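Heads up, one of the protein chains got dropped from this complex, but the rest are sitting where they should.
And then chain A:
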Amino acid sequence: MKQPGRILLGLYCLLVAVWLVAPTIVVVPMSFNDKKSLAFPPSGFSWQWYQNFFTNPEWSASLVGSLKVAVVTALFATVIGTLAAFGLDRMKSRVSGVLRALLITPMVVPGVVLAVGIYAVYLDTRLVGTMTGFVLAHTMLAVPFVIIAVSASLEVFDKRLETAAASLGATRLTAFRTVTLPLIAPGILSGLLFAFVTSFDEIIVALFITSPYLKTLPVQIFSSITRDADPTVAAVGTLLFIVTSLVIGAGLLIGSRQGKR
């Protein structure tokens, strides 16, 4: 009785998994195509599109641009998001509920709406196409992810440990540094990773505020694929897929390890 049910459940799960991952996986064989086309299945094998990605200055410049923006964004978002999460955690619950909802809005509001708003403001303030502009916009988008990750670890953090630290002679700052911070560090780290990834593959806002002088990788991919069917896009896609999978995987691993303690 039990066996057929289990097999059916397994098949169903497999189907869902394939459905979720297949579009991503399709990119992988396309990136090894020997012709300049995005045909699937590919007609032959070559590494040339990977080579193109690393040698063509247009591609490498956008990669460097993306990395710069993402690193700075991740740092800012982590500091701001962690402080916000900490503040929300220590507030009266009625006030913090409203504030939390407000701080999460960048995640909920449609990207295009945000992008239009940001673009309008940036035109006046001459932030279009600048590093500052990118970091500001992406930090705003990334902060909610940090708040959620850090809040989750604050939720399981036993505040009574801070009381214990105080009874042993620790000031509030010392207690935070020696007890709270080490115990919520996994949450902060996974927030940092999510913030990095959020910035690194953000496209909508980036399309609006980009300029020929500062392009991020997703923008470069988008303009490349709309201009011609360049399989370099597939190569980049494959690389991104691998890197983000590793980063997110690491984040989840850290998160789950924290839960076990």
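As a working rule, a residue touches a chain if its C-beta (ideal position, glycine included) is under 8 Å from a C-beta of that chain, and two chains touch if they have at least 3 such contacts; residues count from 1.
Convention: contacts and distances are computed from a predicted model.
A.B. asks: What is the missing chain called in its UniProt entry, if the choices are "Xanthine dehydrogenase family protein subunit M", "Putative spermidine/putrescine transport system ATP-binding protein", "Sigma-70 family RNA polymerase sigma factor" or "Phenylacetate-CoA oxygenase subunit PaaC"?
C.D. replies: Protein name of the absent chain (UniProt record): "Putative spermidine/putrescine transport system ATP-binding protein".
A.B. asks: Touching the hidden chain in the complete assembly: which of A:51, A:105, A:132 or A:174 does that?
C.D. replies: A:174
A.B. asks: Touch as defined at the start, partner being the missing chain; which of A:16, A:98, A:164 or A:246 qualifies?
C.D. replies: Of all options in A:16, A:98, A:164 or A:246, contact with the hidden chain holds for A:164.
A.B. asks: Residues of chain A in contact with the chain that isn't shown?
C.D. replies: These residues of chain A touch the chain that is not shown: 158, 160-161, 163-171, 174, 178-179, 182-183, 261.
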